[in-house]
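After this line comes subunit A, so read on.
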Amino acid sequence: QDGPIKVGVILPMSGGGAYVGEGIYAGVDLAVKQVNEAGGVLGRPLQVLLRDEQLRPDVSTAAMRELITLEGVQHFIGPATSATSLANSQIAREEKVVNISPSAKTEALTAGDNLHDYIFQLAPTTDVDGVRTVEVLRGMGTESICFTGFDYAYTHDWFAAIRANMGDITEAGEFLVPMNATDFSATITQLLSSDCDTIVGTQYGGSFIAFVKQATPFGLFESKKVLWGSNTGDHAVAAALGAELPGGLWASAADVWYYEGEDSHAAYQQALAAHQGRKETDMWPITGYNAVKFLTAAIEAAGTTEPTAVAAALDGLTIQTPLGEITIDPETNRANSPEFYGRFEPQEGSDVARMTDLRLVR
Partner candidate 1 sequence: MFANPMILFIQVMNSLSLAMNLFIIAAGLTLIFGVLRIVNFAHGAFYMVGAYVALSILRVTGDSNLGFLLGVLGAGALMGAMAFVVERGLLSRLYDKEHMLQLLFTFALVLVIKDLVKMIWGSGQYSIGAPPFLRGAVNLGISPYPKYALFLCVMGPIIAVAIWFFMERTRWGRILRAAREDRVMLNALGTDVKLVYSGVFVTGAALAAMGGALAAPRSAVDPGMDSLVIIDAFIIVIIGGLGSLLGSFVGALILGFLTVMGSIYLKEWVIVASYVMMVVILLVRPWGLFGKADEERH
Partner candidate 2 sequence: MAFLDVTNATKKFGGFIAINDVSFSVEKGARHAIIGPNGAGKTTLFNLISGLILPTTGSIALEGQRLSRMKPHEIVRIGMARSFQKVNVFPRKTAFENVQVALIANRKLQFNPFHAAAGLFGDEIMQLLEQVRLGGDSGRRAGELAHGKQKQLELAVALAAEPKILLLDEPTAGMSIAETLSSIALIRDIVQQRGITLLFTEHDMNVVFEIASTISVLHHGEIIATGLPHEVRANDDVQRIYLGRE
Partner candidate 3 sequence: MTMCSASTWEGNEMSLLQVEAINVCYGLSKVLHDVSLKIETGELVALVGRNGVGKSTTMRAIMGITPPASGKILWKGQPITRRPSHLNARAGLGYVPEERRIFGSLTVWENLDVARLPPREGLEPWTEDRVFALFPDLERFRNRPGGLLSGGQQQMLTIARTLMGNPELILLDEPSEGVAPLIVAQIGEKIRELRDAGVSIIMAEQNLDFVLNLSDRCYVLEKGVVVYHGTAAELRDNKDVQNRYLHI
C-alpha cells in the first residue's frame, strides 16, 4: 500500500484548552515535517489529520471513530487531557489502533483494567511526579505543606503520590476549590493563616494566573515557599505573567527553551524556533514532537504500519529525543520521559522570569 501514512491527531483546539492543543500540534507538525523531508517512513510520507477534542470525551471519541471509519486512520496522537485520553483509549482497545498519549498524566490511563496493548503514555504519571516533587521539596527545606488546587483527578492523584513519599514532612491542610472557580481569595486567606512553610498547588493555565494575581497583594508569596504542579514551569505562563510572576516559585515543565544542557535540545529548539517564528517557545511542542518520533520509530522497526505490529514495536522501544534517550516500558506502556524542575527568578534585561537551578529530572 502506498500513499501517505495517516496520523490522527486529536487535541483541544478551541476554548480555554486551545493553548495546549496548539502547542502540542506545533511539535507534531515540526516532527512530521522533519520526517517527511527525510523521506518519510518506509518510504511513505506522514499525513496529519487534526481534530478538535474540545476537552470533551464524547467529542474526542467521536472524532477518533470518524478518523478510523472514514479515513482509515490506524495511528493516533492525543488527546491532551486525562478524561479525553481515558475515553479514547477504550476506542483504541476496541478498534485495535495505536494510541500515543503525549501529555495525559493520570495513572488510570495505563493502570489495571485500562492498560492494553495499544495505549502508550509518554508523560510522567502523577506517581512519578510525586517522587520527583518530594525530592525537590526536600531541597527547598520544606517541613510542612499546605495543599491547594482544583478538585479533580490530577490534584487528588498527585497529592496522594506526594503524601506517599513525603516521609517526615507534615501536612498542615488541604484547601480545594471546584473546577472553574475564578475567585481564590477565600483559599488564599486560609493558606495565609495556615501553619505551613510551603504551599503545593495545582491550578493551571489562566486559573494559575488568576491565583497569582489575587494572592500577590496579600503577600502570600513573601510569607510562604511555593511549588506548583500542572506544568506551571511552562514558559508561556511566565510570559503571560511577566513581572507579576512571583520570584521563588518552584515549578516543573516538560521542556524549557533556555535549557542549555544537550546539543540535541539546542538543535530541536532551533528548528522549533524557526517553525514557530519565535525563539521563546512553550513546553508543549516537545510532547507532540516525541510522540511522532516514537510512532515513526516504531513503524520503521515493525517494517509495517499494521497497528498490532507497531504497538508491539513500541513495547520497550528506546529513541533519541531532544531530551536524551527515552524508553517505553514494555510492561506498563509508560515512557520514562524526564521533566525540568526549577525556581522562577526575574531575569536581567527581560520582563519574563525564567527557572533557575534548572534540573532535568529523570
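One rule holds for everything that comes next: a residue touches a chain if its C-beta (ideal position, glycine included) is under 8 Å from a C-beta of that chain, and two chains touch if they have at least 3 such contacts; residues count from 1.
Basis for inclusion: all candidates are chains of the complex that A comes from, given by their letters.
Predicted, not measured: the structure shown is a model, and the values here were computed from it.
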Touching candidate for subunit A, same complex, options 1, 2 or 3: 1
Touching residues (chain side subunit A, partner candidate 1) in the complex: 14-19, 21-22, 151, 175-183, 185-187, 189-190, 193, 205-210, 213-214, 217-219, 236-237, 239-244
